[in-house]
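One chain of protein is taken out of this complex; the other chains stay put.
Letters A, B and C mark the chains as written, and numbering starts fresh at 1 in each.
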Amino acid sequence: MNEIRLGAIFVLLAGGVFFTFVSAVGVIRLPDVYTRAHTASQTDTLGAGLVVAAVVLAYGVETEVIKALLLLVFIFITNPTAAHAVGRAAYEEGIEPWTKGDERR
Amino acid sequence: MADHTHDPPPGGALLVPVGESVTLRQTVAYTMEIAAAEEISEVHFVSPVAWHDVGDVELAVRERTQSLLDRVSVWAEEDAPADAPTIHTAVIGAEEYLFSPDDYADILARYADERGIKRIIVDPEYSPGGNVPLLRPMEVALAVRGFDVIEAPASRPVRRSRLTRPGGIAQFGLLFGISFLFYQLLGGFVIVTGDSFDFFYELITGTITAGLVAGALYTVTLSNRIRLRTLGKQLLRLGLYVPYLVYEIIKSNILITTIILHPKLPIEPRMTRVRSAVWGGPALTTLGNSITLTPGTLTVRTEGQDLYVHSLFQSARDGVADGALERAVRFVFYGRRAAAIPTPRERGDYVELQGPNAESEPDAGAEADVESEPDAETEPVEEEPK
Amino acid sequence: MSGSDSIRPYTESEIIMTAVRIVAPFVLTYGLFITFHGADSPGGGFQGGALIGVVVFMLAFAFGIAPTREWVGSGLMTALAAGGVIVFVSVGLGTLALGGKFLEYGLYEPFLGPDATKWGMEAIEIGGVAAIVSGVIMALFFLTAAGYASQGGEDV
Partner (left out) sequence: MTLTTAFLTTAAVLVVLAIAVLYRAVKGPTMQDRVIAVNVLGTNTVVILALLAVALDSESFLDIALVYALLNFLMAVAISKFTVKRGDVI
């Protein structure tokens, strides 16, 4: 049982690091604001979610586990909202979305 | 209704769409002012009512609308000039499927055409179809149909939702409980595990805190509009929805990962617009954030029920157009019966604003109005307020 | 309607509003928690007061500054700042009246028992610093916002 938990924690951590890595690559590599907001909100949320899930597992049954779960919920509420806010700001400012063939910005 | 002719009335006529709104009184006053100044002979106050059956949503609206119209005609008579125009009131659209502002504009236009009315006065705060500010599209839709649309000067350059909504003891109690629990959680539940001093300190400060939080925010976070029993059911269904969402997120994250790490970066980003069949803050937020969380799509802007969705690649766009998330959110908020509706693509509520398909979406019914102003959507708008 | 097509009315985002509606009670609870536990854990009156002010910022960002200012009311901000000062000064002067130095909590021992210093600090943290900070931070924010508006020729 304990080995399974330990293994799950390692898998979650690895997955979390991987998706955070992908989001960092995306934020650096993608061509414009909107596309970057995609990775910032999505892969990053999943990465953070997996790592916090590992933290939840590590806590087991202590009261902290509720805090960690709450943290998970907040990340899943606030992260997409933040991405939406940034995308909306860009749209309201009139930044044209990049389309295929445009120069990278 | 049948006693009206198709000829315009001699002195001209005004049509005023009426609904619950904060500036309704001002709109009525303004209408009667115009009517007096230009010696208009007929004023029609018309209230469109959607009569479709959607899950848990309140249906007994006819009586409410009728009493609203009665109130309006009393106000109008108060403000009426000496040679009063005849005041007509009507409830229209009761047998129809009304979702978008365009639908509302349609039935208003039909009503107006039948009576030869050319001028429409709109209440700037009137938002048909729910509590979201939907006015602009309806105004534009009416203007496109060739009407002379006047906005009553109760207008503000900013459309805001109300910060506070009426709430009662149940809302206060619920928020008090949540706040108190969160407070004890932060304190590590020493109220249970600690000594008697801890117990009293945590109890007293927790109660004070929960009281302050609930007192300050119960009308902001919750409201009468959110019925607690419905809320419970919705939370239960939300519990079913979350695993589905997580599955979707992981599935499409793997897809986006291959794309981001692909050396050629094979993306075709495009802006699309979906007129979602959900309304109200919580449902729209759940849908919008779910769309944002599902990789490949990002909710950029909400305007009433319209979601402007930026998507990275074709399969993500298809996902939005096929409306699986929308259906799931309708299930969460309105129950299982409401989940089975046509997809946005079938309804014609899905429009691509960029790319090769931008101008030629052949089978979208309400599209003429949309395409008539495509650059208003993407143009940088820099006007200063008046 | 002609001519006004290009002036799209500014609407606040429904998504942001709902997210703030959900998050605000938690932040306020956390702010008060920090305030009440300032004497024996990280945090304290200043941080707690700042968080309480932040709740108002959140609402202002999501719903617009003018409606939030109406909702808060200048009376509350004044009351918080002034009330905080009154608490602070009266706790401090109380020790002077008992013949000690300013804020010499130990002199309250006859009334509050051996923990007088802790209670004195709690009173200062909660009633004084937190109230002053939250009141002042809100007032400063709204003043700054008003400055923005008047530059644009707005009626404040």
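Note that in this section contacts are C-beta pairs under 8 Å (C-beta built on N, C-alpha and C of every residue); 3 or more make two chains touch, one makes a residue touch a chain.
Being a predicted model, the structure only gives us computed values, none of them experimental.
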Original post:
Of the listed residues C:A62, C:M77, C:V91 or C:L107, which contacts the missing chain in the full complex?
Top reply: C:A62
Original post:
Which residues does chain C use to touch the chain missing from this display?
Top reply: 7, 9-10, 13, 16, 19-20, 23, 26-27, 30, 41-42, 51, 54, 57-58, 61-62, 64-66, 145-146, 148-149, 154
**OP:** Extract the touching residues of chain A with respect to the undisplayed chain.
**Re:** 6, 9-10, 13, 16-17, 20-21, 23-24, 27-28, 33, 36-37, 40, 44-45, 47-48, 51-52, 54-55, 58-59, 64, 67-68, 70-71, 74-75, 78-79, 81-83, 85-90, 92-93, 95, 105
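Quick note on the criterion: only the chains that are shown with their structure count from here on.
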**OP:** Indicate the whole-number Å distance between the mean C-alpha point of chain B and the mean C-alpha point of chain C.
**Re:** 33
Subject >> Geometric centre distance via CA averages, chain B-chain A, whole Å >> reply: 29
**OP:** Two or more other chains in contact with one residue: find those residues in chain B.
**Re:** 182, 186, 285, 288-289, 299, 301, 379, 381
Subject >> chain C: positions in contact with at least two other chains >> reply: 13, 15, 19, 22, 26
Subject >> Complex contacts: residues of chain C adjacent to chain A >> reply: 13, 15-16, 19, 22-23, 26
**OP:** Spell out the part of chain A that touches chain C in their complex, as residue ranges.
**Re:** 74, 77-78, 81, 84-85, 88
Original post:
Can you list the residues on chain A that touch chain B in the complex?
Top reply: 19, 22, 25-26, 29-32, 34-35, 37-39, 41-43, 45-46, 63-64, 66-67, 70, 76-77, 79-81, 83-84, 87-88, 90-100
